[in-house]
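For this depiction, one protein chain was excluded, whereas all remaining protein chains were kept in their positions.
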Amino acid sequence: MENNRTLMYVILGGLVGLCVLALAALVIFGGVALLNRGEESSTVVATTETDQGTTTEGTSSGSSATASSNSLRLLGGEPPTLDPALASDATSANYIVELFSGLVTLDENVEIVPDIAADWRVSDDGLTYTFTLRDDVTFADGSAVTAEDFKYTIERACDPATLSPVADTYLGDIVGCKEKLGQAAGEVSGVRVIDPQTLEITIDAPKVYFLAKLTYPTAFVVDQAAVQAGGNLWATTNPNGSGPFRLDEYRFGERLVLAPNENYYGDPKPSLDRVTYILSGGSGMTMYETDEVDVVGVGLGDIDRVLDPSSPLNADLREVSEFSIGYIGLNANQPPFDDPQVRQAFNLAIDKEALVTAVLNDTVVPAYGIIPPGMPGHDPNIEGLRFNAEEAQRLLAESSYGGAENLPDITLHVSGAGGAAGPQIEAIVEMWKRNLAVDVAIEQTEWATFLTDIDRRPNPYQAFSIGWIADYPDPENFLDLLFHCDSLGNRTGYCNAEVDALLEEARVEQDNDARMALYDQAQQLIVQDAAWVPLWFNKGYVLVKPYVQDYRFPPTIVPTLKYVKLAQ
Amino acid sequence: MLVYLIRRLLWMPILLLIIALLTFAIGLYGPGDPIQQRLGTRSNPEAVARLRAELGLDRPFLMQYGEYVGKAVRGDFGESITLFPGKPIRELLAGRLWVSLQINLVALLLGAFFGIPIGIVAALFRNTPLDYFLMFGIVLAISFPTFVLLPILMWLFIEQIPLLGVGWGGLLSSKAILPISVLSLGPLAVYARQTRANLAEVLEQDFIRTARGKGLSETTVLLRHALRNAMIPLITIFGLMLGGLVSGSFITETLLGIPGIGRLGVDAFYARDYPIIMALTLLIAVGYAVANLLVDLLYAYADPRIRVQ
Partner (left out) sequence: MFQQRPPVATQRPAAQGSAAWRRFWQRYRRNKFAVLGAVIVLLFVMVGLFAPWLAPYSYTEQELTNTQAAPSLAHPFGTDRLGRDQFSRLIWGARTALIVAPATVIVGLTLGLVLGSAAGFFGGWVDQLVMRVSDVLFAFPGLLFAILLAATVQPRIEGWLSQYEALKPFVRSGYAEFFVVIFALSMVGWPGLARLIRGQILALREQPFVEAAHAIGVPPWRILLRHLLPNALTPVIVSVSMGLGGAILAESTLSFFGIGIQPPTASWGAMIFANFSFWRQPSALWLVWAPGLVVGSLVFAFNFIGDGLNEALGR
């Protein structure tokens, strides 16, 4: 018994010690975390002009402010990058367009309009663009933006050391950029500075859509001094861009705060005092309902509730269009989809209306063409391959395979990190089974491998499900990039000489109406040949508090916050 | 005893090295190429090769592993590849670890606070309807996992009676109530069951009978003799649970939108961000291994039968 007691004390002592240790560790960890936070907040942009008393009011009330302060609260995603040259995702681009700006931008009608470039001239051969820059444009710190800055920006993006994943796509048309990316050239020869206000860009072929590519962040002007001073994370510490807003505060995982750029040249000037993006996550709907955020996107799980006219939220609902399409690619080089009749049968067997209504709650629009609504080149009257089970069976029977029983095994590849393929895919596979008596297996491949695979030539997949979002609003970005025989982006191996001829003609056609007519012809041929099963055009649903005025939802990512006003 | 201690202490780093090796191998041979994912597929092969070289992914396996371990020892877990490209993982972990630790520690303490008294009551009234009722409730609580309880509680307390919220507003905000109560159920059940079992056993033993025979009051017997003896294994369990604290809680944090390391782990898994997954695994393994070692040592000291030789 004696022995037992001492033992007990020892054990107790040891464990209490352990607890104390653990607690101490906790405190130390916590201390470190707090210290880190302190550091993060001290990395706030050092603006040259003094804050005129907004510091206390703006930041301290930032997290719990009500609509009474002139501050907009949004739910944000953690930006993977704020560097315009590196951004390849929508989350990053959304912040970047507010912080930076470029030569041209898009207006509400998705037309290209001047931004930093006041004006531009295209040479008769369509190869040389001469931009005249505004003379009143400065970076956030007040230093002037000149043609030299654009030359630096483009050369930096095309520098392989920058590791830009998108320079090739958006700037690759500029003479010399591809060479520089391949480390063959020291500078981009297609960019010439005529004088501080004049920039000349030469491209490799008369591509009308080139200007549209310049509306994407990759071409947005950056400040050489800021880039070189800030090291790897310059954009998240002091981006010093020329956009309507500047970075006021960025607390990783907590919030990102934008403040108006007092030196902004554009029109209108921002009316908000602060824009706070809450990065710590959480259920957006709940935060909207408890007045913690002013704008929120509506997910599929909440859409029914919000669409119900009796819901108090219904009045705040806005529908937003996106230039994107979901589709199933049918590989024209692999049996059985090497036979157009089989491809058509697989198209006709899908009841898109039922799919969209029942499975996706009408949050998307059934797609019968390729180009999304609202975008130049969209054809609302396209015939398309509409649901017709009998016709589908007839086509399959008439095909070179002679019917469902002679088809080889078919696997539909979908992307994802393991996990369910999603009810949409399950429903589609079931429709093929029911209407064509064909059993299609679903195979899920992890995203990166999936992308690598479908970009291989030849593509190893028979059929694959993926989407496409417009990089810039031009039909070339859909039709030429995805269906031309020689295009790197053509993943289905679809090849039709007639389509190619139309696409090539459209590339250099300078008259816009004639160009759109050419694209429309091409689109109709592609749809009839059933290179894809076009599934749906995406649209979004957003809730906006009534006191938030002039919040725009353009289908492409362009600056919007400068228009926003809060009713008091 | 000393030999045993030294042996265990020497084994610890080896254990952690093996765990790091396993994680490292899975990261390297697992599905998905993080480089492709980061650069996108339309990037040129030059850039891919450059980034691969820059991140040191083109070198022999053992070299990469060696360097990784060398850095990890100094607290440098490298950079995130896909989730937050270029962010040092140490920075990613710091704030999140703090959030997870807060929730889990409070949950653990709450679990002990309620679990032990429940266990005592059940042991004192054992084999009565009260005991059955309590134990029934306890088993119920551990049988229904968080992903079953959460939708029910969320529906009740967020949708029907909007009291609580989703997200994170610090330990003192009402948003912390739901995750903490859900997470405290597990420890609560373990404590209640163990307390009941241990106390019931102790109460049968000779020295308790002796104490009672001496004419000590029932309260004294219970508090000074029985409880104290019954507590020892509980403290051990507490130690083990402390070790598990850093693992956060994958499901609760994700479903409730709490920015802790559990959710980071889930996000990293979906993005196939192996450096983050590796760092988390190592962190959790260190927590477990240290706690395990301490508990094992205590056990070896307490019970010679289990002493490992």
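Read from first to last, the chains carry the letters A and B; within each, the first residue is number 1.
As a working rule, a contact is a pair of C-beta atoms (placed from the backbone, for glycine too) under 8 Å apart; a residue touches a chain by one contact, two chains touch by 3 or more.
Only a predicted model underlies this, so the values are computations on that prediction, with no experimental measurement involved.
Participant: Wait, the hidden chain, what does it touch out of the ones we have here?
Facilitator: Listed by label, the shown chains it touches are A, B.
Participant: Looking at the full complex, which residue from A:191, A:355 or A:503 touches the chain that isn't shown here?
Facilitator: A:355
Participant: I'm checking contacts with the chain that's been left out. Which of A:304, A:319 or A:498 qualifies?
Facilitator: A:304
Participant: Identify the residues of chain B touching the omitted chain, counting contacts across the whole complex.
Facilitator: For chain B, the residues touching the absent chain are 11, 15-16, 18-19, 22-23, 26, 29-31, 132, 135-136, 139-140, 142-145, 147-148, 150-152, 154-155, 158-159, 186, 190, 233, 236-237, 240-241, 244, 247, 250-251, 254-255, 265-266, 269-270, 277, 280-281, 284-285, 288-289, 292, 299, 305-306, 308.
Participant: Could you please point out the chain A residues that touch the chain left off the display?
Facilitator: Considering the whole complex, chain A reaches the absent chain at 285, 299-302, 304-305, 351, 354-355, 357-359, 409, 411, 416-421, 423, 426-427, 430, 439, 441-442, 444-445.
Heads up, the rule we're going with is that only the chains that are shown with their structure count from here on.
Participant: Which chain B residues qualify as touching chain A in the complex?
Facilitator: Contact set of chain B toward chain A: 31-34, 36-44, 46-47, 50-51, 54, 83-87, 91-92, 94-98, 101, 105, 158, 162, 165-168, 175, 207, 228-229, 231-232, 235-236, 238-239, 242, 245, 257-259, 263, 269-272, 291, 294, 298, 301-302.
Participant: Which residues of chain A touch chain B once you look at their complex with the stated criterion?
Facilitator: 1, 7-8, 10-12, 14-16, 18-19, 22, 26, 29-30, 32-33, 36-37, 78, 80-81, 86, 88, 160-161, 163-166, 168-169, 181-183, 232-233, 252-254, 280-283, 286-287, 289-290, 417, 446-449, 451-452, 455, 488-489
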